[in-house]
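Excluded from the complex is one protein chain; the other protein chains are retained at their positions.
Moving on to chain A:
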């Protein structure tokens, strides 16, 4: 079996992170917060970036031909219908536009010269739609983003490209915290952590010469929108999405003096929840913005951020140590194979008691585990 992967084929870790980015670790905090204001334009997928593991020649991926219009054949459906279900009654297309397009809620996009602009400048849509006026490329593009013709609300979010994942992984391996990497590359906290987990497994597979399914990855990525890595301003998604607390769904009547300010903290107290400034992921960005408003010098900002990060790490470590300490509180008996941690327990409250009938075969008792550690 030929080895499908050579570890030497991977980009060296020093080259992965661009120089200006690694020079100032706090740069993302000082940059304008582009993840808030810029909506990501759909990136043109270049297959070259997702092929860094592959050694085979690229096969032409099957393109989305869903809305490609073939006059007379109804997008090829008639062809295969003849083969597979010859007697079916297909609704006939009108104006040579595929039928399923007609109940698309948003009107079909027009070409630049499609409609005549009126005196005010608005483009008037022609009453009778003709296929040569429709911007079919735009239609296909729209279809890539919302795959169900009957539900325009569902929009596909692009997936991370292979290079994007590699960049995230290398940053975390350099020792940066997940939180900071997440803010740097504009990617949710959980996603960054997951990417690192998956990449670790991938690395193990490469080390043990287990073949990766690179073909699968490449072909699948060629079919769907991908957010490519942009060295200057990487962006995948918004990172400050605040989960709507169920307590805020109900109305709450509260008499407040008109002369007193009533801010977010007060509202949170009234609802009995934490304020949004704390609940929001990446709440530290608020602090950075405050420093910006106060015109704190850059060095000071960096120092404060570094201090905050250190404090955070210290707090996490302290918590972890406390847990570890609690876990190791009892007697420890070390044998050749096992380390038994003995904890005081009360008979009857823990463990399996002999003589008590098991209920796991009873009707209505759920046998599916609820968690796997």
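Throughout what follows, a residue touches a chain if its C-beta (ideal position, glycine included) is under 8 Å from a C-beta of that chain, and two chains touch if they have at least 3 such contacts; residues count from 1.
The rule is simple: contacts and distances are computed from a predicted model.
Undergrad: Name the chain not shown, per its UniProt record: "Trafficking protein particle complex subunit BET3", "GTP-binding protein RAB5", "Mitochondrial 37S ribosomal protein nam9" or "Ras-related protein Rab-5C"?
TA: "Mitochondrial 37S ribosomal protein nam9"
Undergrad: Of A:133, A:159, A:178 or A:296, which residue touches the hidden chain?
TA: From the options A:133, A:159, A:178 or A:296, the contact with the absent chain belongs to A:159.
Undergrad: Contact with the hidden chain only, please: which chain A residues?
TA: Residues 1, 4, 33, 36, 53, 56, 59-60, 62-66, 77, 80-81, 84-85, 88, 90-91, 99-100, 103, 105, 147-157, 159-160, 162, 165, 188, 190-191, 194-195, 197-199, 201-202, 205, 211-217, 219-221, 223-225, 237-238, 240-244, 246, 256, 258, 261-265, 267, 276-277, 280, 282, 285-290, 292-293, 367-373 of chain A touch the chain that is not shown.
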